[in-house]
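Complex shown without one protein chain; remaining protein chains in place.
Order of writing sets the labels: A and B. Residues in every chain begin at 1.
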Amino acid sequence: MESAGPSPALRLAWRRLAQAPFVLAIVVVGAFLLLEAAPGDAVDAYVASLGGDAGFVHDLRTRWGLDRSAPTRFLLYLAGLATGDFGWSVAFGRPVLDVILERLPVTLALAAAATALAFALGTGLGILAGARPGGPLDRLLSALALLLNAVPSFWLGLLLGLLFAVRLRWLPLAGIETIGVHYTGLARLLDTARHLVLPTLTLGLVYAALYLRLVRAGMVEAWRSDFVRAARAKGIARRRLVLRHVARNALLPVVTMLGLQSATLIGGSVVVESVFAVPGLGRLAAEAVTQRDLPLLLGIVIVAASLVLIVNLVVDLLYARLDPRVELGHRSP
Amino acid sequence: MSPALARFARDRAALVAAFLLLGLALAAAAAPLLWPVDPDAVGGPPLLRPFLDPAHPLGTDRLGRDVLARLLHGARLSLTVAVAAAAASSVLGAAVGLAAGLVGGRIDDLLMRITDAFQTVPGFLLALAFVSVFGPDARSVVLAIAASAWTGPARLIRAEIVALRGRDFVLAAIVAGLPRRDVALRVLLPNALPPVVAYAAVSVASAVLIEAALSFLGLADPNRASWGAMIAEGRAVLVSEPWLSILPGLALLSTVLAVNLVGEGLNEALAPRRARP
Partner (left out) sequence: MRLTRRHLLATAASPLLFPTFPALAQQPRRGGVLVVAADTEPRNLNPALVASNGVFFVASKVIEPLAEMAYGEPGLTPRLALAFEGAPDGRSVTFRLRPGVRFHDGRPFTSADVAYCALELWKKHQNLGRVFFKDLEAVDTPDPLTAIFRFASPTPLQLVENALPALTAVVPRHLFEGTDPLTNPHNQKLVGTGPFRFVEHRPGQFYRLERNPDHWDAPKPWLDGIVYRVLPDRGAIAAALEAGEIQLAAFSAVPLADMKRLEKLPGIAVIDKGYEGITYQLTVEINHRRKELADVRVRRAIAHAIDPNFVVERIFLGWAKPATGPIPRFDRRFYTADVPTYPYDPKRAEALLDEAGLPRGPNGVRFSVELLPAPWFEHTRQMGDYLRQALKAVGIEAKLVVKDPAGHQKAVYTDHAFDLAIGSPVYRNDPAISTTILYQGGLPPGVPFSNQYGYADPAMDELIARAARTLDPAERAELYRRFQRLAAEQLPLIPVVEFTFLTVASTRVRGVADNPRWATSHWAETWLEA
């Protein structure tokens, strides 16, 4: 590639940004159709919890606008969306955006903590393993990674909870803060952090295993490259070689993977949030489906998809920054 | 022996895993012969611990159902659902990828945007919504997993096709006047397929996990024993009777591990790394 003009990676990033609205539109239509196809509507979900007579059911349906046809409701929803109105959540009796914004920070904190843990642990141990491929440490770490990669996260969460919260009582089992005690400032932050340890471990360890394997594989490949061979022949110290050259190259795929895994991470948090009673977006989405709360589900899907798009954009830009020579999109020969 | 098979056989871990998986599949298939106990029969003493009663070697659950029988029948569900889901997602993905790669232009653009859209929505969330809406029977679980997992193979096969299109032997076939359809199905597809097959093996592992997670969240077919549901039921007595959750978890863990190892072996065997220097 010539040095003139933006790098291919950067161009790719901009192209993705331009495509984002189309992608979002498809997502919104898909989510709407899915819930439209569901048996029973929000009123059925509501009266299932408390009963009521025929008039009651009819009134609710009129009140919630569910007597209108599906296309009408969808158009009304889109019209609202155009003015920034995400609609009204019938399940919570509040504006959708309020409900989502309440839960979003929790999921973001959990996802960020899990990613940080996975990245630090995964790359750190990956470098250790890849420093001497085939060595005893490599064998041990690789086996561990294989195992962690195969663990069902909800099961891991249950066992971690059983051990650290129920048996040892080192950590709280559920929720995100100690209820009834009103901490402020730093104390509150620490309290929340303590509550997030187990969910973060549960969510993060699986990805740590993934990154470990990725970094190790990259390093194994790097050791074979001509450049590193030449450097070794020149007698450059192994430790320096590992950190300066071999590991550095191996980190690039991890950055790509961070972007690719962002959607999976949100999906995984559904399970983890339910195991540890974390009031996040994932659990909210599951609730929206059970309550047939269409505007809420659409809102969540839009927010989640936007997040994923943003993360991918950031990753693209980061990639362009880290290695402008790499051409994305055509990695296979 | 084909070179791919030979390469696979040299990978000791993959070979061991393949035998383990084969054993598990056989045990699942022959469950009624191996351990002829009705997994749903509620007759036994409740909450019996493992290794105490030869009539129930792995104990019983709250309703007195035999844990061993439920584990074996759970293996059936888990494996059939996972294999079917992986097959469905591969076929769907391959079809989309093939269409996009071959036709190109606007169709390619549209198909890729749809793929993007699906990749933007958290796959598990999609599967969860799908199964809650259409009911937790095996078929809708398979469809749900396929709906959330077809994008991988689609991208993979499209990239392969795009890369292959410029290769000499493909150009040669086109120049030789082979009909378009034949170029697509007889030249391009077979060459683009190996990585998809390797990918399918890995997606079996993730399908096992998704099925288990859905069952764990209460979306299990109530007519069949399932590992995820067993863990969820055991969760109620996790503190007093932890083995009720631990046993099915171990079954899941070893299955996924074995599938992963076999998948890696296949990956190495079918799509060996670029020629080494």
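Observations on the model:
Following the convention adopted for this analysis, a residue touches a chain if its C-beta (ideal position, glycine included) is under 8 Å from a C-beta of that chain, and two chains touch if they have at least 3 such contacts.
Note that the structure is predicted; figures quoted are calculated from it, not measured.
Taking every chain of the complex into account, the absent chain touches A, B. Here the missing chain is touched by one residue of A:79, A:120, A:137 or A:174, and it is A:174.
Within the set A:12, A:91 or A:217, the residue that contacts the chain not displayed is A:91. Of the options B:23, B:57 or B:222, the residue whose C-beta touches the omitted chain is B:222. Interface with the hidden chain, as seen from chain B, comprises residues 40-42, 46-47, 62-64, 132-133, 135-136, 221-223, 235-241.
Listed for chain A, the residues touching the missing chain in the whole complex are 38-42, 44-58, 63, 90-94, 99, 102-103, 161, 165-166, 169, 172-180, 274-277, 279-280, 283-284, 289-292.
Definition applied: only the chains that are shown with their structure count from here on.
One inter-chain figure worth recording: chain A and chain B are separated by 22 Å, centre to centre, where each centre is the mean of the chain's CA atoms.
Against chain B, the residues of chain A that register as touching in their complex are 19, 22-24, 26-27, 30-31, 34-35, 37-39, 146-147, 149-155, 158-159, 162, 166, 221, 224-226, 263-268, 270-271, 274, 282, 285-286, 289-290, 297, 301, 304-305, 308-309, 330-333. Within the complex, the chain B residues that touch chain A are 113-114, 116-117, 119-125, 128-130, 132-134, 159-160, 162-163, 205, 209, 212-213, 216-217, 228, 231, 235, 238-239, 242, 245-246, 249, 252-254, 256-257, 260-261, 273-274, 276-277.
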